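Just one protein chain is left out here, and the rest sit where they should.
All chains are identified by letter, namely A, B and C, in their written order; residue positions are counted from 1 within each chain.
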Amino acid sequence: MSQHSSHTTGSTHDHGDHLECGHILPMRVYRLVLGALLVLTFITVLFSEKAGVFHFGNGALVVAMLVASAKAILVALFFMHLKYENPLTWLYAAFPIILIGFFLGGIFIDNPFRIDPKTMQPMLYESKTTNAPPAGEAHH
Amino acid sequence: MSTHTAAHGSHEGQDINYLNHQKGLWSWLTSVDHKRIGILYLLSITLFFILGGIAALFMRTELAFAGPTLKFLTPQMYNVLFTLHGAVMIFIFVVPGIPATMGNFLLPLMIGAKDVAFPRLNLFSYYIYLAGALLALFAVFWGVIEARSLEGALDTGWTFYAPYSIDSGTSVTLMAGAAFVLGFSSILTGLNFVVTIHKLRAPGMTWGRLPVFVWATYATAVIQTLATPVIGITLALLMMERIFGVGIFNADMGGDPVLFQHFFWFYSHPVVYIMVLPAFGVVAEIIPVFSRKPIFGYRAVCYATLAIAFIGFTVWAHHMLVAGISDTSAIFFSIITFAVAIPTAIKVFNWVSTMYRGSISFDTPMLYAMAFVFLFMIAGTTGIYLATLAIDVFYHDTYFVVAHFHYTIQGGAVIGLIAALHFWFPKMSGKMYNETVAKFAFALVFIGFNLTFLPQFGLGMMGMPRRYYDYPIEFETLHTWSTVGAFLNGFGYTFALVNLAYSALFGKVKASSNPYNSLSLEWQTKSPPIHENFEEIPVITEWTYGYGKPLPNTHH
Amino acid sequence: MFRFLPEQASEHAAEMDWIHHWVTDISVFFTVAIVGAMLYFAVKYRKRGGVDHETPRIEGSHFLELVWTIVPTIICIFVAWEGVRIFKDIRKVPADALTLYATGSQWKWDFEYDTGKKTTNNFVLPVNKPVKIVITSQDVLHSFFLPSMRVKVDAVKGLYNYVTFKPIKTGDYRLFCTEYCGKDHSAMLGTLSIVSENEYTRWVNDKSEKQTSPIERGKLLYVEKACKSCHTLDGTRGLGPSWLKLYGKTGKFVDGASYTADENYLRESILKPNVHLVEGYSPAMPSFEGQLSESDLAGLLAYIKSIDGTGPKTAPAATTAQQPAVDLTKLSPAERGKLIYEKGKGAGAPCLACHSLDGSKLVGPTYKGLYGKEGKWADGQTYTATDDYIKESILNPAAHVAEGFAPAMPPYQGILNDDDIKDVIEFIKTVK
Partner (left out) sequence: MSSPTSSAEVYQGPPHVHHMDPVTAYGAAKLGMWLFLATEILLFAGLFVAFAIYRWMYLGEFHDASLNLNWKLGTFNTIVLLISSYFAAVAVDAAQHADNKKVSRCLMITIACGAIFLVVKYIEYSAKYQHGLFPQFGGPNGIEFERYKSYFGLYYCMTGLHGLHVILGMGLLFWALRKAQKNRFSAAYYTPVEIGALYWHLVDLIWIYLFPLLYLVG
């Protein structure tokens, strides 16, 4: 254990993250990333329903989210240096995303699968359903 | 060698330790020493534990007999009482509970660090906690003043369920704010611990050598950090709902009240593990020491801890199985919930088999630890009922849930905390407590607790709904017993706390640095520890649980 | 072991209890086994003579750990599976299910049937016929819980949930609200009466209260809700003020403030009777909050206004109109007692005005478990509720008043004959 003695913390070699230090990137990288981000912003506007020139109806959401995620990844990897971080940081960067996944999943197997006991059909979330008077009166 | 260390500790600088190296209240209020902060937390939560306990005793007295029992207590006041009992016990007592007190005190000692990673942040989160707690009290007083009666204090139940919490005329907004602030303190503590465990372990203190309590604290800290923000936003939205009527949980604007429950339980189920995982850790520390045996299946225990923490994030809606969620999700969440049962079962088996062929002494901490195992068996098995979809349809929101919950939280977290207090008392105070009184108190707590909550399982089976101010006559007998038990339980805690407080302040018996001959690191320094914890940063060469005569084929 | 569940009054109850009891037995088994092992070790390997004996450094056993990972897993899978299977059965709605609507609101349950029949808190269903109850809420969360039917679901505003079950036993069963809903959450109780098919059809098609004018409706309520047991119509002083020329009358409250008996005042004194007490009267009146619909209230007010001394001075004939056309001699004593309890007899008010069957405390002691019960009188003496005691307290209630109750009960001397009283006692015996 004597070889440990030269470190003040045992952590650094226990779970294999290299010695902590900054990550110096060439300026070029930052400029490119900013460029890419602006282009992507332009794209997402182009594909949007109201501003855009191409229209996909509901596909717009998918496109928008894909583009947004691309932008997010760029920011995280380069501006936030995640690309050069140790696995631990990756873990804690990914964890909230996983949890959001659970969260969304848990709720999207609820509301969309509810049924309306009056018809025994899937529940329709129309204004009239939600603001309807209670069954008692609504019923006749 | 330990004897050497101990002697070493007990001679030179006996009188200089973290308690007295600086004098005066101010030195305590401004200290960034994790040990002092731990003590500050301990004193604060004890105060609120007493408050919550008094509320509980008033409730039990009211419920002792059918019909109005206490003349002055209106139904609305009863609602306020059970709400305050819940809110205070959960948000102000149990959640900071073991992590903020024992965790703060022990974590650096156990991993051989001088302090937590961010000592100033640590003190800051204590003051946030204090602010939140005071805000909660203020919320109560404000409500009382506005309504000229106790009826004006919070009356929504600690769960703040919408739409009632939106309509209620009581001081919900303030109380939600208080819980929000408290959550923030919880986040910072958790964050601090995670970083501490990753970055500040002493040389040679590998993950495979960490005490189970540290693993438990780690899992807890992760939950504190990642689950609490969700309750934060939930309460913030509730406040917005009440102030501006943003209509997110308001059915009149198409909001879905059930969604509030999703939000609430996404935090409040994991929070159950914030309460009980550290208690698991405590038991896993106590049993080996008093059995002179290594914890059975160390790895299994540690991984089970992480597994519980992780799965805990995915099962929240089993609190809502009959709340109007779709049958699909009810089925899904019911099945997933059983996944938590398995790692929990593993832990119980490991604790018990640790005692096999040990050399078992029955000091008070060990008694509490064994009681914990018994109580937690009941808590766990009754959890199976509630996870089972068909059975939960009957038990949801009955006294069965109340009893199950208290077996988990009081029988788990609180008994765990009391066990920890007794176990590490010599380290914290440098004194020994009065063993006889402690054992007597234990007996009272154990009998009282079971007498309080076993009858409530019966009530649940008979279909007694929870949160009832009054009840039909057929439930009376069991309620009366439950009340008797509650008072015994209360006396028990009083004895235990008074005993510890008295011994700490006026106790004559000095504690050696390692009275139980434990192997884990916190016992290898003086009792009470010096301000820097260790004279020199220790280098760890051994597993924490190397008790007993090595067998030919042992790893580690 | 531990078979405390309420009686199985619905078809799926038995199946549900089966898995419940199975889990109970397995839980008891494991708890006893594990805690037993712990205690056994504790005793067998206890430290003797204050000296530690040598212990082996056993760090674990992969085999054992595998065993106690796999065994619980198998059990859990089985239980989860069964739970889901039975849950699915519980949720399946038969095609011929009779549908009714339940609406929770602070703090009552309103029911509406296909026939348009409306009732509050107490509702009636035919035996051996599957039913689907569509449940929603008007305000906060409530939860619809019928223990004996083993069904429960929350009532959520803006959302419709349902329970479905098939009653298999006639009788009265409890309805609880199990989701905390505010001040009177614990008073949000109801009764489900399971009756024979024809009794149900008669009940569900009897829309008497729908066709009547407000005044007639008030008249009926005056009897049904037993206002008449305390408020006379001829000006004589009952337990409460007489209704004769009550409307517009002025008077004093106990606190000295004076009032005028206008609509608001009457409305308040019906819903929150004990907020303002009229001088010289005891706070004996139960609150009718949640028991009266708006139209009920309107009816009562209209009726009270109509008692201006010109109308009939005695109790309306409605009483007898209410008596069901059944041959009393064909009924069992208990059934006849039940009739008296519900409808009263002659000028006598029905007992249900002041005595509940569900253990809840009204003006008088509940009948639930009353027979043979021991208690205290206001003067401290103890009594046992035997035939004689009950008979005496019916004929001459003022003689001994049970502790915690106001001397509110009118004497039934000359209203009920000995046979009637025997019937009532028989009925009380059945209320357990």
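As a working rule, contacts are C-beta pairs under 8 Å (C-beta built on N, C-alpha and C of every residue); 3 or more make two chains touch, one makes a residue touch a chain.
Small disclaimer: the values here were computed from a predicted structure and weren't measured.
The residue touching the chain not shown here, chosen from B:G38, B:G53 or B:P119, is B:P119.
Between the chain not shown and the residues B:L70, B:V246 or B:I530, the one that touches is B:V246.
By the touch rule set out above, chain A reaches the unshown chain at residues 1, 5-9, 11-12, 17, 19-22, 24-25, 27, 30, 33-34, 37-38, 41, 44-45, 48-52, 60-61, 64-65, 67-68, 71-72, 75-76, 78-80, 85, 88-89, 92-93, 95-97, 99-100, 103-104, 107-108, 111-112, 125, 127. Residues 1-3, 5, 112-115, 117-119, 187, 191-192, 194-195, 198-200, 202-203, 225-230, 232-234, 236-237, 240, 243-248, 252-256, 259, 263, 292, 359, 514, 517-521, 523-525, 532, 534, 536-542, 544, 546-550 are the ones on chain B that touch the missing chain.
FYI, only the chains that are shown with their structure count from here on.
When the interfaces A-C and A-B are ranked by how many C-beta pairs touch across them, A-B comes first. Computed from the mean C-alpha positions, the centre of chain B lies at a distance of 39 Å from the centre of chain C.
Distance between chain centres (mean CA atoms), chain A to chain B: 33 Å. Taken residue by residue, chain A touches two or more other chains at 114, 130-131, whereas all remaining positions touch fewer. For chain C, the set of residues touching two or more other chains reads 158-159, 161. Per the touch definition, chain A reaches chain B in the complex via residues 1, 4-5, 7-11, 14-15, 88, 95-96, 99, 102-103, 106-107, 109-115, 125, 127, 130-131. The touching residues of chain C, counted against chain B in their complex, run 2, 4-6, 15-16, 19-20, 23-24, 27, 30-31, 34-35, 37-38, 41-42, 45-47, 52-61, 64-65, 68-69, 72-73, 76-77, 79-80, 82-88, 90-91, 139-141, 143, 145, 147, 150-154, 156-159, 161, 174, 176-187, 189, 358-361, 366, 368-369, 404. Against chain A, the residues of chain C that register as touching in their complex are 93, 101-103, 110, 112, 116, 118, 132, 134-138, 158-162.
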